Every structure is written in structure tokens, then in C-alpha cells.
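One structure, pasted below without further comment.
Subset of chains shown; positions unchanged.
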Amino acid sequence: MATTKLGFIIQRPGYKSENQKLALTHAIASQSVEIYLDDDDEVICDVAFTGDGVLNCIKDQKALENYDLSSTESHIKMGLLCDLNILVCKEDLEKFGLSKSDIVIDAEEFGADVEVKVVPFEEINKMMDDVNHLLFF
Amino acid sequence: MKLVTFVSDYKINVDTLDRLKPEKLGIVLVENGVYHATTKENGNPSSLLNHSADYYVLLNDLETRGLTADDVIDSKVKVIGFGDIVDLIFNDYDKTAWL
Amino acid sequence: MGKLTIGCFSSLVGSMTLDWAVKLSGAAIEKGHKVDLWVSGNATMLSIQDQRAFKDYSSLEKPLKELMAKGLNVTACEACAEARGYNKDNTMEGFKRFSMDWYLASTFNADRVLHIGGE
């Protein structure tokens, strides 16, 4: 049994590029990766929002209403439903004057058990140390 | 000239806006440019708001990003729709620039 | 009523810049203006038929066809399309393909030009 850990770092605001959403859909794909792997082998994906990337987490995104397109918010919630470890940089939120109440924290309506974690950058640094490979977006 | 410019990024990688000298300048914040209307960094509003210009921000692009008219920090920035952009282009300015 | 020529060169397809340009075209047509839409570079991607509509991806075939029915004139740069393997056979019905001079000709009698090329 072996585990490969990947760290997805989202550093830029979304919508003008689809990369932020693709980061989440790729991380969510860790749920089905076992079809390619031996029994008990796995790939685990952690996701962190840093810098301007934390703007992706502002809640009540009306992308569907305005552009008929699913929102980054809905992708974050889907990630929670899949038990992804999703981190948001505390210092960057504070820089923008944002607090926990402004951003997506849970996906209770979908029955997700885990929540988005607002953490100091130091903890994101630790995650980056821990994983096998980094993927910056 | 009467120039209406469109700013679609939050991090701007050109200095053109600082150098243009139109007789009338409009700045329309669209796509990720809408954050200039709503977001302070360390308490400071975006320096993009310092031009001598008429400012507009597109409601659709605010809402898409989880923002509303109430989040606009400076009352000089008017919240508008796509139809208003069409009117600005045809009625209030003679040239456009997507920066 | 006037004529607006929009050029979109944005490589940021899959972004929302093309969505934005299509929305603006719709708003202008709604107000009775004539609109020419020119796509060049990676924006020629807009011209391909049978794009599958997922809610996770920008899907513009439907709104585009509705606007074309209302008079939107939309043309892709032929060389930019061919270089990407977008040929006549997989081009959406009603989507024109011409050389770059078509865009310049469209600006000739346009009242306003909005060129979205920044990147």
C-alpha cells in the first residue's frame, strides 16, 4: 500500500481563466483514481487558496444566473463533499478585509462532513513540505 | 478624443492608462477588473480609482464573483448592465480601448 | 441605430471573455444596433460545431445561434482556424470564415469598434 500526496495551490482569481475550477475538478478526481492503481494504493489531493486566489472563495457566486456556468463556489463545495482538505490563507483574507463569514465554509446542504479551513500561511507551507508533488495554478 | 476603457484584470500588466490623455475618459470595470471597485488591500482602495474619469462596474461580473452593488466601496463607481455599456460606447464616447 | 464591430483575439477561451463578447453582442442587437463579431487567434475555437454543453464549461453554441438568427454576423479568421485543425467540415453552420481583411473591412463603416485583444 502506497500513497502519493499532491498539493494544489490556487494563487489567482478565477473566471478569467478556467484553471481554478480545473484545479478543483482534478483534485476531486482523486476519488476515482483507484481504477488505475493497485489495491490500497491511493492519491490524496490537498487544495490551498493563497494570494489573490482567496477571492475564489467569496460566497454567493451567481455564475449560473449570469453566464449559465457553474460557479467556482459550487466546485469548492463539491470538493468538501469529497472530503478534500481545503485550506484558505488567513493572512490573505485579512489583507482583503475578508472574514470567515464572507467565504464558502461548508457544504451542509450536500451533506458534506468537512469544512474549509482558514489557516496561517505557515500551515500551507507545511502542507507543501508534506506532499510529494506541487501543482500551482 | 472621448475614450472608454475596459479593465478586465485585477493585476494590471500595462501602464497605458497612466499615459493616455483623452479629453474625456471612462473606465468600465469588467470580469476580474470588478475587484478594483470592491476590494481594499490592507485597507487601501485600488489605485486604479485615482484617475480623473467616470467609473462604471458591470453588475453581472460582480454577481458572478459573489459580490453585489453594496460591496462597491466608492460611490463614484456606477453599477451598470450590458445594455448600459452599449449606450456608453455609442452615445458618450467615440473610441474604445480594452486594456 | 449604429454598427458595432467587435474583435475578440482572446486566447482565454474557456475563460469568460468570449462569453462576455457574446453577451455584449446580444445587448447591442437588443437595442437595434448591427453587430459584426470577428474572432481570431484562439478565439476561433468559438466556430467549431458540436461543442458539448456541460455546465462546468462555457458553452456558447446555443446563445450564438440565437443571436445569429437575430442578425449577428460572426466570422472566424480562416488561417488561425486552419492552423488549429478547425476546418470547413467542423465549422458551425452560419459561422463565416474569411481572411483578416474582413475584419478591417468591417471597421470601415462601423460607428464603433471594440477590440478585445489584451493579454
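Per-chain numbering from 1; labels A, B and C assigned in written order.
Note that a contact is a pair of C-beta atoms (placed from the backbone, for glycine too) under 8 Å apart; a residue touches a chain by one contact, two chains touch by 3 or more.
Keep in mind that this is a model prediction, so the values were computed, not measured.
Undergrad: What is the chain count formula for the full complex in this file, using the labels shown?
TA: A x2, B x2, C x2
Basically, only the chains that are shown with their structure count from here on.
Undergrad: Could you please state the distance in Å, as a whole number, between where the Cα atoms of subunit A are centred and where those of subunit C are centred?
TA: 33
Undergrad: For subunit B and subunit C, what's the span in angstrom between their mean Cα positions?
TA: The answer is 24 Å.
Undergrad: State, to the nearest whole Å, the distance from the C-alpha centre of subunit A to the C-alpha centre of subunit B.
TA: Distance between chain centres: 29 Å.
Undergrad: Which subunit A residues touch at least two other chains?
TA: 15-16, 67
Undergrad: Specify, in ascending order, the residues of subunit B that touch 2 or more different other chains.
TA: If we look for residues of subunit B contacting two or more partner chains, we find 8, 31, 60-61, 64.
Undergrad: Write out the stretch or stretches of subunit B touching subunit C in their complex.
TA: Listed in rising order, the residues are 6, 8, 14, 30-31, 60-61, 64, 81-83, 85-87, 89-90, 94, 96, 98-99.
Undergrad: Residues of subunit A touching subunit B in their complex?
TA: 13-16, 52, 55, 58-63, 65-67, 71, 73, 95-97
Undergrad: Any idea which subunit B residues touch subunit A in the complex?
TA: Residues 8-11, 31-32, 35, 39-43, 60-61, 63-67.
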